[in-house]
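Before any comments, here is the structure.
Partial view: only certain chains, each at its native spot in the assembly.
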């Protein structure tokens, strides 16, 4: 199967890093194409950033449909343009946040999302509510680090992530941790061992979920919410 | 006070029509600037259309801030780009759907939204849920007309709207009708009289609400959900 993974920002290093990670875990029969945006924001940290990224994501989704891909993954933990992408796509489109949260909901009573900075917290609460999954949410806890700080000091990031996750377990009754921040990618297994609870890395979970859904022949409904947009003039 | 009203599509006739209607009802001390988009979709009928319109709405919001406007109204009943606009704006930004639904919730037990075609129904249910107002929603009922058909035959449109509203009252226990479709603008008073219940025209309601909030000195919170986006590179 052919899967297009879209890193919905203009950071080439992030795109290359994602490609490396996902190529290691993909099924042997999966042909993976990981791409980033040529135009748009360098990272996604606000509704504003998402709004500017989406118009550059959608042509890639169209291309995936034309070039006979089997599915698309939009690979940021805020699912930019997911609904619009599904409208213009006949092949399934999955988002890291939506898919991972639906998995997390099956693995324990309640999950905590680790996010980067304080400014993400309100967004994550809103997104979980919009996904109809608030009853599974223990808390959103920020690391208080920017992406840059995370990259500069991975050891400190891992240590901090562990501390924040531990507080989520003890104070918020979290049973599952979702690594909703790019800087934590790759630490899930180590954290699981030390914390003794389930820790999910969204990009791994979503790629595996996507492969399975392609394998099962699943497509999103083209009636209602994701119906093909009516034709019209676009200036 | 100075209010910018953005018609978030490229239909100039719709922009001019909106200007005419709103100029009649604005406060005498309100200076109104009604503008449309130079680029983007001709009408908004899908998440895809919204996604393509938003990047052209945001520069207007920036301009309103720079040119000392007191507030912005995004004038389509699907509030495209509302969150992103609030992030980049120090002056208040209101959306027709959000503001009108919060008014409707105060005027009766439950409201019904009249929408244009069947394809809007799922979107409206999702939007009302995302706004946290589902407990006030009696139903969403489509007229089954496109914008073009509405324009071509206003008498039929009004008659059909009345019939659909009546069914909402009788079958769904609607106590308030929200005209969530541009083609019905201007019929609210007549419908109220014939139906004997409250009928809301979103553009009127929102302009009046916006004027009042400016008058009260209200601004949205810049902490959390609508915080200023972090500076970064945009390609």
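So that you can tell them apart, the chains are marked A and B in the order they are listed, and the count of residues begins at 1 in each.
The rule we apply is simple: a residue touches a chain if its C-beta (ideal position, glycine included) is under 8 Å from a C-beta of that chain, and two chains touch if they have at least 3 such contacts.
The shown structure was predicted, so the numbers you read here are calculated from the model rather than taken from an experiment.
Participant: Going from the 2 copies shown, figure out how many the entire complex holds in this file.
Facilitator: If we count every copy in the full complex rather than just the 2 shown, we get 6.
Heads up, the rule we're going with is that only the chains that are shown with their structure count from here on.
Participant: Could you put a whole-Å number on the gap between the CA centroids of chain A and chain B?
Facilitator: Chain A and chain B have C-alpha centres separated by 31 Å.
Participant: Which residues of chain A touch chain B once you look at their complex with the stated criterion?
Facilitator: That would be residues 10, 37-43, 45-52, 54-55, 58, 81, 83-84, 87-88, 119, 121-123, 126, 129-130, 132, 146, 224-225, 227, 229-230, 232-235 of chain A.
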